[in-house]
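Before anything else, here's the structure in question.
One chain of protein is taken out of this complex; the other chains stay put.
Going in written order, the chains are labelled A and B, and every chain counts its residues from 1.
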Amino acid sequence: MAGTGKAHLRDGDAVLRVEDLVMEFPVGRTGLKVNAVSGISLDVLRGETLGLVGESGCGKSTTGRSVMQLPRPTSGSVVFEGQELTALQGGAMREARTRMQMIFQDPISSLNPRRKVRDIVMEPLNIWKRGSSAERAKVVDAVLEDVGIDPQRAAESQPHQFSGGQCQRISIARSLVLDPTLIICDEPVSALDVSVQAQVINLLEELKARYGLTLVFIAHDLAVVKNVSDRVAVMYLGKICEVASSDDLYARPSHPYTKVLIDSIPVPDPMAELHHSDIVGEPPSPVLPPPGCRFNTRCPNADDLCRTDEPQLRDLGGGHFVACHHPLETPVSLTGTVSSN
Amino acid sequence: MRYVSQRLLQFFVVFIVVTFIVMVATRIGSADPVRDLAGGAVSDQQIARVLNDYPYLDQSLFLQYPQWLLDFVTGNLGYSYTQSQSGLAMFQQRLPPTLFMGFWAIVIGLAIAVPVGVYSAYKRDGAFDRGASYTSFAFISMPPLVIAVALLFLVVTRTSLFPTVGGSSYIAPWDSPWGHFRNFFIPSLALGLGLAAVWSRFLRADMNLTLQSDFIMLAKAKGVSPARVLWRHALRSSVLSLITSVALQVSALIGGAVVVEQFFGPRGIGDRLVFAIQQNDILIIQAITAVLVVGVVLANLIVDLLYAVVDPRIRHARKLG
Partner (left out) sequence: MSGLQTDARQSTGPLLEITDLKTHFATERGLVRAVDGVTFTLERGKALGVVGESGSGKTVLSRTIMGLLTARGVELSGSVRFAGQEILGLKAKEMRHIWGREMAMIFQDPMSSLNPLMKIGRQIVEPLQIHLDMPSDDAKATAVRLMKDVRIPEAERRLEQYPHELSGGMRQRIMIAIALACGPTMLFADEPTTALDVTVQAQILDLIGEQRRDRNMSVILVTHDLGVVAGHTDEIAVMYGGRLVEKAPTKTLFANMKMPYTKSLLRSIPKLDEPSHTRLATIPGRPPDLVNPPKGCRFAPRCAYARDRCHEEEPVLEVAEHPEHVYRCFYPVGSAEFEERDEQVKAELAREAAAVRAAADQAAADSAHGDVPLAAQLMHGKDI
């Protein structure tokens, strides 16, 4: 199996457990395919926030969407609250989707422009015929209050009358009314100004605590991901490079790519030393990913082994896992060996 | 190239659907097609002759169609018993005037629309733009007949250069360039003005969008002269939508040609079509509409190919199939 391994999966109360997820898209009729996600495994424990980071096109959104089975993955297993989603059909699938929700990057275009905001938030309850109409109204108003939108104004206004940050709050409210277990947030703050971004991040943290949510948080901004996540998975070209608790990952990046990513973040401090990164170029096309380690075309430490053998995720101890033949440092004692599935 | 084969398939589907509908319509419009073909109240002998030439005419429509199609593709374009002329001969005689008129109408239309559209977009909301806007709305709302009448009184009757109503006849440019011009200018202008009005609006709208795009701002910021920005950078990317609107107008052009040919001449296909309809000359109606469908679909096909010539991104996407 050429996946990146499953050594990092845990035994705890996983709300979501993804194994060997593969998602491929055909390229026109050329017979070629985009290897958007190539055999990744993940788990998210109850109440945890899993951060997914990586550069554009590495397959973050595809991972998020294929968890929702939108569209169904090419292969692999997705177990959500003990249920294998890839086997679910029709009504059962629709029901499962109410327990996991998604929030998208572009807050304005993900809301129906013609409808009143309160109706947009109410809609999932109507579709699922939850409670009496009085009860629905109560839930919607409470949730709107929780996300900081005046229910009165929401009843009178359409999405375009709200700012980007407010629209994102509205999307969040809409995702909450069905009382989901899991919310997949796909770059929820990337389109927002930093001041508004902070508001939305704080809100997500509050709601997560209050509603007991489990989150998958997708973003390309590492500082944001670090702030909201308990555990972070770094992706590159459809594979997972490194998984660790968020503080540990940033303190001791072990995969060369993670290190480069962290060093590239511009720090708002002129006295901070500027890292002139030694990696060059851009990620190769996911249509023809390089053999061996997918990072080998840009990695300063790549050698022949990297160009032929795919590294498997291995345990560095303390919940820190890396898929690299030559990890940068070994944070704790190197307990695991190359895992074999 | 899968792309081309796909388009050709579409082409055939459209052709078959439209020609079949036309056939059904002609049969419905006539109580006794064979008698009508033979010229109305005529001898049984004449009718027998028609049936002898086209034995399928009294079969069911679904049996008629394949036989008609076979005739059409093998070059038997029907026969007009009232005119004693074969469809093929009729096309040889009548197609050139219509083609020339259509060609000159498009040339005139573009010659007016491109500079007007570009300049309107460049000086957006200026006096010229507003003037052009009113004028073109006037022309768009005027049927070709009204334009023809206006030209008659404003130009034809005031000069002695051009033949008057119904007077234009077909003279090939290689026989007499001046004669060709005299006979074709006014009818082509009557058609071309309407086209120019539509196209200049289209082009202006598209150029307005193009002129706001970042790459135009960048061209300007490079110090490229306004003329070069307009003609090399902006027009080129608006050409796609201009080509589209030219193709869209081909069918309108045919409608206009019918009217103008009858009004000024030269008598071409459009004129012949109207006459055939009046006479219930169903084989000729079928032949002409079939040729027109081929013409329109061909025009669209050419446009599609031109897209790829103009835009490398389309070329690239099509290569992927």
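Here, a contact is a pair of C-beta atoms (placed from the backbone, for glycine too) under 8 Å apart; a residue touches a chain by one contact, two chains touch by 3 or more.
Computed from a predicted structure; not experimentally measured.
Peer 1: Have a look at A:33, A:46 or A:99 and name the one touching the chain we're not showing.
Peer 2: A:46
Peer 1: Among A:223, A:288 or A:305, single out the residue that touches the unshown chain.
Peer 2: Per the contact definition at the top, the residue touching the missing chain is A:223.
Peer 1: Consider the whole complex, including the chain that is not shown, and state which of A:144, A:262, A:293 or A:306 touches that chain.
Peer 2: Of these options, the touching residue for the absent chain is A:262.
Peer 1: In the whole complex, what residues of chain B lie against the chain that is missing from view?
Peer 2: So the residues of chain B touching the missing chain come out as 124-125, 213-215, 217-226, 232-233, 236-237, 310-313, 316.
Peer 1: Against the chain that's been left off, what residues of chain A make contact? List them.
Peer 2: Where chain A meets the chain not shown: residues 13, 45-49, 55-56, 163, 165, 193-199, 201-202, 205-206, 208-212, 220-224, 226-230, 246-247, 250, 260-272, 274-277, 279-283.
The criterion applied here is as follows: only the chains that are shown with their structure count from here on.
Peer 1: With centres defined as the mean C-alpha position, give me the chain A-chain B separation in Å.
Peer 2: Here chain A and chain B have centroids separated by 55 Å.
Peer 1: For chain A, which residues count as touching chain B in their complex?
Peer 2: Checking each residue of chain A against chain B gives 27-30.
Peer 1: Which positions of chain B touch chain A when the two form their complex?
Peer 2: Going through chain B, the ones touching chain A are 2, 317, 320-321.
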